[in-house]
Every structure is written in C-alpha cells, then in structure tokens.
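With one protein chain removed, the remaining protein chains of the complex are shown where they sit.
A, B and C are the chain letters, set down in written order, and residue numbers restart from 1 in every chain.
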Amino acid sequence: METGAEKIMWLKTRCELAFTIESPTPFVFMLRPRSDKNQWVMEETYDVQPRIQVTEVMDSFGNLCQRLIAPEGDFTIKTSSLVMTSDYTEVDHFAEFTLIPDLPDEVLTYLHPSRYCEADRHNTLATEIVGTTNPGYPQVAAIVDWVRDYVEYIPGSSGYPVSAVEVVERRYGVCRDLAHVGISLCRSLCIPARLVVGYLHGLDPMDIHAWFEAYVGGRWYTFDPTQMNLKGARIAIASGRDAADVAICNQYGPLVDPSYLFVEVKEESKRMTGMN
Amino acid sequence: METGAEKIMWLKTRCELAFTIESPTPFVFMLRPRSDKNQWVMEETYDVQPRIQVTEVMDSFGNLCQRLIAPEGDFTIKTSSLVMTSDYTEVDHFAEFTLIPDLPDEVLTYLHPSRYCEADRHNTLATEIVGTTNPGYPQVAAIVDWVRDYVEYIPGSSGYPVSAVEVVERRYGVCRDLAHVGISLCRSLCIPARLVVGYLHGLDPMDIHAWFEAYVGGRWYTFDPTQMNLKGARIAIASGRDAADVAICNQYGPLVDPSYLFVEVKEESKRMTGMN
Amino acid sequence: METGAEKIMWLKTRCELAFTIESPTPFVFMLRPRSDKNQWVMEETYDVQPRIQVTEVMDSFGNLCQRLIAPEGDFTIKTSSLVMTSDYTEVDHFAEFTLIPDLPDEVLTYLHPSRYCEADRHNTLATEIVGTTNPGYPQVAAIVDWVRDYVEYIPGSSGYPVSAVEVVERRYGVCRDLAHVGISLCRSLCIPARLVVGYLHGLDPMDIHAWFEAYVGGRWYTFDPTQMNLKGARIAIASGRDAADVAICNQYGPLVDPSYLFVEVKEESKRMTGMN
Partner (left out) sequence: METGAEKIMWLKTRCELAFTIESPTPFVFMLRPRSDKNQWVMEETYDVQPRIQVTEVMDSFGNLCQRLIAPEGDFTIKTSSLVMTSDYTEVDHFAEFTLIPDLPDEVLTYLHPSRYCEADRHNTLATEIVGTTNPGYPQVAAIVDWVRDYVEYIPGSSGYPVSAVEVVERRYGVCRDLAHVGISLCRSLCIPARLVVGYLHGLDPMDIHAWFEAYVGGRWYTFDPTQMNLKGARIAIASGRDAADVAICNQYGPLVDPSYLFVEVKEESKRMTGMN
C-alpha cells in the first residue's frame, strides 16, 4: 500500500440488500472486505435483519463468506466500512510476461479455463488481438483496449452471468462480462488473470463493481475494461477465477431476487487529519 | 477403507507418456496417487527421461502436481504404483439429500458451476430427469441412468474437453464428458458433485478413467455413468470441480500431444498373503 | 451459536494499547475478533495512530494477524467491536473421551506438547488428579478443579509467560498460566486442548482474558480455571496451542512494554430490540 500523502484515500462504503423470502432460503454472501496489504479496514459493520444466526468461513481464495438461512418474510443486510486505500492504481508498461516456471504455485490455477472464462476457446482471438505487441503488460493493455472497443459496456444489461464466449458474440455486457472477456483472453496467452469484485469510488451509476487483475512482471496488476484509463480508488471485497467463485450473493433453491440493492461509496476527507 | 478380507484388492498400475518436444515446454502433471482413507499406496515409482528437475506441489484440492519444463527432444514419463484398495464401491439408495446449511464449508465450492459443468444452465433438464424421485442418492442414480441412456459412451471420441451443455447437445462423449454431465445436473439440484480422475481395474480399452462423486447423506459417493452397475476397484489420482482442475497433463504454450500413452492396471493377488 | 432469546447477548468491546517507541519496531498483533459459528461481529473498528501501513494476514490457526512497524514516538492502537454472542457456555458431563482414531486430522496438533504446556512431563500428575474419574468431560472438570485449588489465580502477577511445569511449581499465576496448566494436564491424558484469548464480560479487573478448550465428545468445550462455574459471555479473539501461538502482541527486537492498556466489555442491551 502506497502511503505517500498524495495517494491515501479514506472511503466510506455502504451496501444494503433487501429480499422478500417465501420459504427459508440458504445463502452465502461475500460482503466483507478484509484488510490486506492493499487496504486497511478501519471500521466495519455488518447487520442482518431479522437477527438470525450467521456463520463466517473463509474460502480457498481467502475470501470471507457469510453463510445463513434467510427466514420467511422481509430480509435485509446492511453493511458499511471505512477503508484506507489509494486513489492511484499502479501501471507499468514495462512489466514483462512471467514465464510459466516462474509463476508461484498458487497462481497456476488462474491460468485454467473457468466457468465464465473459456480460455481454451480464445487462443486464436487473443493471438490476433495482441499481434506483435510486446509480451506482458502491453499485451494485457491491448486486450483491455480491444474489449472496451468491441464489447459495449451497458450497466444493468444482464441479470445472470454469461460466459466470455457469449459476451464476445453478443458484444455488450456489464462490468463483470467485460472483465470475463479480458480474463479469458489473457489466460489463453498463458497470462494468469482473476476477477475482483468490490467498490469503485466515483462509479456512475454506483453499484458493486467488477474488474480484473493480470499477473505480469511477477505481481498482480489491476485492469478495468470499463474505463479508458484506470481511475478511482478501489476496495476489493473478493477475488477468484470468475463470477462462479466470487458472487457477492450465492443463493440455493428457488430463485429469490433482491427487491432492493443500495450501494454508496464516499470519500471521508476529514479522516486525513487524524483520529479525534 | 473397508478392510474385510472379501473386499481388499491390490492393484499394480503403470502409466507411461511420451512426447516429442520441439522447444522447451512447461507442464504440470497430476500422475501421483496419494494415500488417504480410501487407498494405501504401498509402492510407487515416478521417473522422467531425461532426468530433469521436477518440483512437486499440492493444489488447493489436495492433489499432488508435478511441475517441470520438458526439454527439446524425446521426453517420457513412466509411473507405477502398487495400491491397496477395494473392489467394492459403496451404494446407498437411502442416503438423503444433505441440506445446504449442513454442508461442510469445503464442500460448498462443488455446488458452483465450473468450466465444463454449466450447472446454471441445467436446472430445467435436471428437474425433468429426476421428476418425483426421492431427493438424495436416488436423484443422482436417476441422473446417472439418464446420462447413460442419453449420451453414448464412445472411448477415444474427443481430444479436448467439451462442456456438459455441449455434450448433451451432441449426445456422445468419453468418460470425462459423461461425468461432466452428471456433475452439472447434480449441482443444478444443489447436490455437490466433483470429478475424479484415476485408474479403474478391468476398464476396456484400458486408459486413464474419469468418474464422479456426489455428496449425499453427509458423505461423498462414487458414480460412474459409463457403467450399468458400479464395478471394478478404483484408484483416485486427483479430484476437483471438473477437467479444468484435474487434467492429468496441463501444458502451456504451443500444443504438444503425447506420441504415446500406455496405461495398465493389474491385480496382484499374491500380495494378499503377506509381505515375505 | 444458540440463538434462543434467553441466551443472545450483545457485547461492546474496547481495547486500547499505547507504546512509546524508541526506534522503529516490528509488531504482530492479534486484536481482531472474527465472525464464526460462535460469534457474530456486527461492528468493528481498528485504528492505529499515527496512521501507518498495516497489513493483515491469517495464521495457520485461522487467527487474523496485523503486521506493522511502529514508528518512533507515541504509538497507539484503538479497537472496538459489537459482537453477538451468548452468556451461556455449554457444559456436558456426559461428553465422552474421543478416541484418538476418531479425532479429526486438524485436532491432532492439540495433543502435542508445546512451549508453555509440557504435556510430556505431566502424565504422572494428571493420572493422579483424575484417578478413577470417568474419561472425557469429567476428567477435564477434575483437572480444572485441581488447577483452581492448587494454583492461586492472581491477576497481574506475571509479566511474561511461564510454562505449565513452572506454574505448578510456584503455585500462582495469571489466567493464561492456569489455562496452560489445564491444557498440559489434558494433553498428557490424550485429550486435545487449546488456549483461547479473548474478552470475558464481567471480568474484574477487566483485562484481556485467557481460558482453554478441550476436545471431548467430538467437539470443543470451554473451560476456565479462574472460575468456580463457567459464567459470563465470551468473545474469542484468537486460539492456538498456547501463548506462543496466540500472543495478542508479538514484538520483535528490543523489548517495548505498553505504557497503557485499556480493556472494556459492556453489554448493549438496547441492541436486542432491533436495528433502528
């Protein structure tokens, strides 16, 4: 985490979900950002109404998951957090392709195709897109440019996840769809890539956002095909291979759509001056 | 592991892979069965020729993975094992559906759709197939029966993995394809299911085999849509969500097909009488 | 987590630590309770002053650890939490000794001797203490009774951890010391036991508390040798084999004692009535 004064940013997030439940329904939510080397969660609240039993577990990617059974009737979740992060996202056009043998063991899984990123079908397309671009970061940048040009970003345009192959075919999608295409194309070139779900300051219309990270130059870099240039402070909530791993809401049994979803991300500038 | 005298079986396995490599190529293999509560690996060999550096790591599913860079020229892997297992596979038509809240945390991931098991697209089909069948093991059995009837099992019919949706469409496939369909249909009914790759005694033609496990009645049960009734002793090499997780051979860069694949599984009956 | 109306309790915790740092000093803190099946962290704050970079990692026991380098000068940490827990601690005098082969794999480590619990030296003493007591919970209860009688509980009596053997010799100690003796004696009888550090409502004088858990009847039960009968709602912050694993503050380099430690645990009864 860069802590130079010019970069630190305090964000206050709120997320509220409301459901009308017809019969008791099991859920697994991912709505709890965790402190790590990129973000510090200084304040956090997580409330469910009615106050039922919730248990929290950590998945194999390190994401906090909240398991619960929503009872019949109105059910709401309200979360908030105050997080120290940075409004600056690192960019390095000289970050080189990381050779497969040099990839850390735990990164290998991000090379494989996954539910919504059929990398095994995208090799020809990816090869065309990158052409003679320098391997590594520039290739990912070329992919992101292509996705932004080729796939129209239409917030709210899809209710359920579709796969990268399907998105390329229909040429429009939500943030998650564009990220899936970017991930799939990267992996088909042996560049590890993963989906990140979280908050983006300044997003309009505000919503839970999704972007992706690619592993080049020996580390993960952030990419966002919904933006011309990377901008806005980000708070990661969860990451994984694709939306099958990191749905903020996994529900089992007859489908229940949220009747209400509210997301807010505000800067708390006064926090800069200290605690009191 | 059941150790009643009538069930124990000693199997001697051999697996050999040969490649002609044009330029140094990174691979990740899964070819090493590991002792666990279902099988005891009493002898094992794993040789590569030429004798290059190989490192072994464990993935997040507990599978042993061998990372190496195959050098230019002829490259071969020869493995063998002597494993104590059982020729009896447990069946329980009374094993009930395990309620979502009762699933162990680590089992949740096997409910999600994955690359080759688009469970999110199979709910209607699965519901039709099981009809009014009792929830749990009987539902899985009904799915297996349907897969065996509907999808023709043609060993050697597909070079690269296709997805469950595609398999249902084209109505034929290899063992892995049939297992993928079974897994996808189970998950769409909220029954956790996973792919297992390993050895099956008596398989004809002999090859690396794939089957699946479903979680009902609070534990994993074995299912194999390529068989009318479960038969033959099995040795698991690896398990995971689908073939994207458990390919016995993951290769990066320009495609290199094995020029030779040899698999053998024999009973070692003399082992029953003791060591000396 | 029992959620019967009579048992639920909302606790508001505060913990503040202040240090005077002479030269930059690396620390690892464990001060962040995590939601699990026994407690729900509804609100939480964690602030450091000055606002330096902190990274959070999870240790192999599942505890959240905050790594930081305290800069020269005054350094303070202020944490608070609002946690749903229960004022009832389960007791079961019929919970039987769990046979070694029935212990879950991850529990085995709690049978081994550890830095402050030299179970390998306590077998004779433990055998004398339990005499003909029924194996399982009653043995642990007998051990707790013996510890409470034999070792005087003197809050604040020891600055640095001493081992169970040393505590038995000197016959007095803080909560942690008594817990260590209980753990060591349990393990010497092949009963897995572990240290828990956390908050205890009603503790006087208020402080970070330590108690222990023993694995009998197939699960962990809470024991507290500082109490005649188990009482008070508890919030676990961290658990492990002994104080070497779960120090709330691990500091490296020349010793720096906190100049100030403040702990507060209050009931928030109004929370019972809902969110608004």
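Heads up, the rule we're going with is that a contact is a pair of C-beta atoms (placed from the backbone, for glycine too) under 8 Å apart; a residue touches a chain by one contact, two chains touch by 3 or more.
In this text, all values refer to a predicted model and were calculated from it rather than measured experimentally.
Contacts of the undrawn chain with the visible chains, over the full complex, involve B, C.
Among C:37, C:112, C:170 or C:266, only C:112 touches the chain left out of the display. Only one of C:134, C:158 or C:250 touches the chain withheld from this view, namely C:250. Within the entire complex, the positions of chain C that touch the omitted partner chain are 26, 28, 57, 59-60, 65, 67, 69, 99-101, 105-106, 108-109, 111-115, 118, 120, 160-161, 190, 244-245, 250, 252-253.
Considering the complete assembly, chain B touches the hidden chain via residues 1, 3, 8, 34-37, 40-47, 49, 51-58, 62, 64, 66, 78, 82, 84, 274-275.
The rule is simple: only the chains that are shown with their structure count from here on.
Taking each chain's centre as the mean of its CA atoms, C is the chain most distant from chain B.
Among the chains, the centre nearest to the mean of all shown protein C-alpha atoms is found for A. One inter-chain figure worth recording: chain A and chain C are separated by 36 Å, centre to centre, where each centre is the mean of the chain's CA atoms.
Chain C has its Cα centroid 43 Å from the Cα centroid of chain B. Among the residues of chain C, none is in touch with two or more other chains.
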